[in-house]
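One structure is given below, encoded as structure tokens.
A single protein chain has been omitted; all remaining protein chains appear in their positions.
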Amino acid sequence: MAGLNSELPPLLVTRGLAFGYDEHGMFRDLDLCLRPGTGLVLCGSNGSGKSTLLRLLAGLLLPDSGSIERAIEHTTGEPVALAWHGHHLGLKTGLSVIENLRWSGGMHERRRRMTPASALETVGLDGFEHVPTRELSAGQRKRVALARLLLSPAPLWLLDEPYANLDPRGAQLVDRLIGHHLRNGGSVVLSVHRPDQAAFEGPRQLLDLDALP
Amino acid sequence: MMRAFFALLGRDLKLAMRRRFDLLQPLYFALLVCLLTTLAIGPEPALLGRLAAAVTWIAVLLALLLALDGLFRPDAEDGSLELMLTAPAPLPVLVFAKVLAFWLVVMLPLIVCAPLFASMLHLPGTQWLPLLLTLLLATPCLAWLGAICAALTVQARRGGALLALLLLPLTVPVLIAAIGTVDAALQGLPMRSPLLLLGAGAIAACSIGPFACAVALRLGLR
């Protein structure tokens, strides 16, 4: 399925996944296999279940049936960590930018050789460390959430509509971050409105949720 | 794991300190309950004194109920609950941090101010210590019961009234045990065993509560 890295064990596998909102089946018997270094792009019309599938993969929803397995980390024996980026960004407006990065970093561990300051610089928010988050625009907040993603050591990224609310330069930033993450052996599952939105470099699979049986 | 615990605890305490006026909310609400009760039953010291412990307890319970909707709902609305749920740290640990912060921010000020409310209601001097002890020992249990109910209702459409309907019946035993202890002290009976019972309840709540609350949070997801 995944070209180059097909010899590596998959980071994420689903078997026979089924989920329905109040019995109107959204999908069933969904088998996915995500290998390190690949991106899975979910597309489909509104209400086709892109967000639902991402939430299922993140463990934020319980599937009706089927299983979702993440690869096991050798050092800890736990499933590999995942980084979640949803519609609601999980930023506390009462805290400054750096404080927001600190508490989420404290909860999700932090990548070595990456500091909040350098992450903010990468997303183009250098100098904003001590600005209260409530004073940021929607796009800037999105960038803070992207900086949090950069700080996370999780190999698996689950991004719900990462391109929403961003200007073209912001979209390019997302592409750069995803491309970099894939080159480092990480995996990304992301949802988009149109498949051509996701212009990142690297191997990808496309899953059109409208085309499912 | 402990890093995640302290990160969350520190965040919640910091947020609470940023909005200091909100810290007063449960306090003035409890004081209002005391005021209205006094206006309803009249200023006669003997009658008030007999009811003081009970009124203080009810005031604390209602103040807790009022503050409870703010335990998980803001996190659910801004998405930080999703970050908690997807974090590698075990959810019960994170929930423990949140409830501890809630106890420190909401319950502790209430406990500290309770003797003040009680003395305004002419509580007999002998009942001060028992009242404080029961509040200290019973509030962990109340906080955990409240956290479980708040977790169950966090994804529901409405909070307030529903939360009251879920929580208040569950608090009946705690309330009875606490008031029973204070009454026992008033009648000069030993209050060691009811206090031990409350303590046992607190320990049970702190050990089962985090897991129950974590399950409740995951069950209500949609």
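So that you can tell them apart, the chains are marked A and B in the order they are listed, and the count of residues begins at 1 in each.
In the analysis below, contacts are C-beta pairs under 8 Å (C-beta built on N, C-alpha and C of every residue); 3 or more make two chains touch, one makes a residue touch a chain.
As a working rule, contacts and distances are computed from a predicted model.
*Asks:* What name does the UniProt record list for the absent chain among "Peptide ABC transporter permease", "Co-chaperone protein HscB homolog", "ATP synthase subunit a" or "Heme exporter protein C"?
*Replies:* "Heme exporter protein C"
*Asks:* One chain is left out of this view; which of B:L48, B:A177 or B:M191 touches it in the full complex?
*Replies:* Considering the complete complex, B:A177 is the one touching the chain left out.
*Asks:* For the chain left off this view, which of B:L31, B:L166 or B:L186 is in contact with it?
*Replies:* Counting the whole complex, the residue in contact with the absent chain is B:L166.
*Asks:* Footprint of the hidden chain on subunit B, which residues?
*Replies:* 148-149, 152-153, 155-158, 162, 165-166, 168-170, 172-173, 176-177, 180, 212, 215-216, 219-222
In this section, only the chains that are shown with their structure count from here on.
*Asks:* Centre to centre, by mean C-alpha position, how many angstrom separate subunit A and subunit B?
*Replies:* 37
*Asks:* Where on subunit A is subunit B touching in the complex?
*Replies:* 55, 58-62, 78, 81-84, 86-95, 99, 102-109, 154, 158
*Asks:* Under the definition above, what is the set of subunit B residues touching subunit A in their complex?
*Replies:* Those residues of subunit B that touch subunit A are 3-4, 6-8, 10-11, 14-15, 18-19, 77-89, 94, 218, 221-222.
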